[in-house]
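Single-structure report; data block below.
Note that one protein chain of the assembly has been removed; the remaining protein chains are unaltered in position.
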Amino acid sequence: MSLVADAAQFLTDPASWSGPSGIPQRLLEHVGYSALTMVIALAVAVPLGLWVGHTRRGGGVVVGLAGALRALPTLGLLTLFTLLMGLGLLPPILALVLLAVPPILSGTYSGIAAVSPALVDAARSMGMTERQVLTRVEIPVALPVILGGIRNAALQVLATVTIVAYINLGGLGRYLIDGLAVRDYARMLGSVVLVAVLALAADAVLALVQRLVTSPGLATAGDRP
Amino acid sequence: MNWLTNNWHTVLDLAGAHLVQSVLPVVLGLLVSVPLARLAAGSRWLRPLLVTGSSLLYTIPSLTLFVVLPLVLGTRMTSVVNVIVALTLYVVAILVRSCVDAFESLDRDVLQAATAMGYRPARRFFGVELPLAVPVMVAGLRVATVSNISMVSVGAVIGIQSLGTLFTDGLRRSIVAEILVGIVATVLIAVVLDQLLRLLGQVLTRWQRPGTGAREAGGRRRRDTRGPGRTAGGARDATGALAAVESGGARA
């Protein structure tokens, strides 16, 4: 159990908390990569999911596309893109976006598509334009499911950003890769514990957001599995 | 292709290791989840415990588990046992929740009819409850399998052998072909296993039209809603639960 003690010492040592390779700096990098990834993935997947869900056209293509993307190993993409494009931020962000798109896309699409046709019919017959049907009825009703998908994507991205350290970038995975190189198991342990804590905290925040923006009239929909 | 012809033996070995690390957890996870879910369904304390626990567990990154488990199990850090145990935990986390929902959503009338016909509890479970919960279980298994196959490769980062080794090795030696072979092989395994599970699901649910099954069994029983709104809300709820399972996806 001295390993645990060593890991704890690494995490509590003031030296670990300062400087360009200190925990705050690594945490910032980790969250930064994740946020950048999510912004791009959201910009791609949400409009596509909304459009396909609303028109109910091309649903099969979207489900198939999401499934195919899901089967792609992120580590493989990361290494492939790095070899093809060289070092830098682009290869890992591209690989991570491909990881984040499927859950957002299928959450948005299936959330919108699952809105009862009778409800959409009622909205149209009250005189809502297509845009109003989408923004005032379909999105609010599908919001729990859409946010469920986003929450899932965010967790996967936060967890996977750890491996971008493998291609010499920062983030909390830095300690894992560096520790591995010098057989410093305590530092590896400290690294993965930090990532786990970050994931748990992010999940709690997102769960809170999900609860806050979900209308109480929508009860239990959209919980994660 | 040159690289593949020279190294197909290695690729085959790694694919075998990859398959073991991703399929074994699915089987073990299924064996653990079903009885656990049946116990938890309707239980006052076990249900919230399991639901919260699995949700928390699912939040823990796989790399964290790969590194922490040797400490708990006393294994070497590069041992495949760590991956198998970690992924089994994820499979349980995905399956328990949807299985609990499936068992709780079973039509009470059907169960009472089964009991009235003289089914004993054990027979009723295997003869009635389990088959009716199959659609949701298959949906959960497919998500778990595809996500496992993707996660196994991550182990390569800390030296656990799998198709992921082709990625780390390919990067170190700058062999694009090696990485491409790794990606294609991983996707191939995922697609084949996913389709096998789909077929299995179809065979096990011949008693219902494909497509409607998962929706019915996936629906959570809502206790406080009445009236026609229930139909609309209920349908959204059920599809939502399944959508939530489906958006579970791969993670590293």
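In this document, chain identifiers A and B correspond to the written order of the chains, with residue numbering beginning at 1 in each.
Note that a residue touches a chain if its C-beta (ideal position, glycine included) is under 8 Å from a C-beta of that chain, and two chains touch if they have at least 3 such contacts.
Just so it is clear, contacts and distances are computed from a predicted model.
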Study note, to complete from the structure: Not-shown chain resolves in UniProt (candidates "Ion-translocating oxidoreductase complex subunit B", "L-sorbosone dehydrogenase", "ATP-binding cassette domain-containing protein" or "Molybdopterin synthase catalytic subunit") to "ATP-binding cassette domain-containing protein"
Exercise for review: Write down which of A:A123, A:I146, A:A186 or A:A202 is the residue touching the left-out chain.
Suggested key: A:A123
Review point. Which listed residue (A:T55, A:N168 or A:S215) would be found touching the missing chain in the intact complex?
Key: A:S215
Point to revise | Residue among A:V141, A:L172 or A:L194 touching the omitted chain | key: A:V141
Exercise for review: Determine and list the subunit A residues touching the chain excluded from the picture.
Suggested key: 116, 118-119, 121-129, 132, 136-137, 140-141, 143, 215-219
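The rule is simple: only the chains that are shown with their structure count from here on.
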Exercise for review: Round to the nearest whole Å and give the separation of the Cα centres of subunit A and subunit B.
Suggested key: 19
Point to revise | Residue ranges of subunit B in contact with subunit A within the complex | key: 55-56, 58-64, 66-68, 71, 77, 93-94, 97-98, 140, 143, 146-147, 149-150, 153-154, 156-159, 163-164, 166-168, 170-171, 174, 176, 179-180, 182-183, 186-187, 190-191, 194, 220, 222, 225, 231-233, 235-237, 239-252
Review point. Along subunit A, where are the residues that touch subunit B in the complex?
Key: 3-4, 66-68, 70-80, 82-84, 99, 102-104, 106-107, 110-111, 113-116, 118-119, 141, 144-145, 148-149, 152-153, 155-156, 158-160, 162-163, 166-167, 173, 176-177, 180, 185, 188-189, 191-193, 195-196, 199-200, 203, 219-225
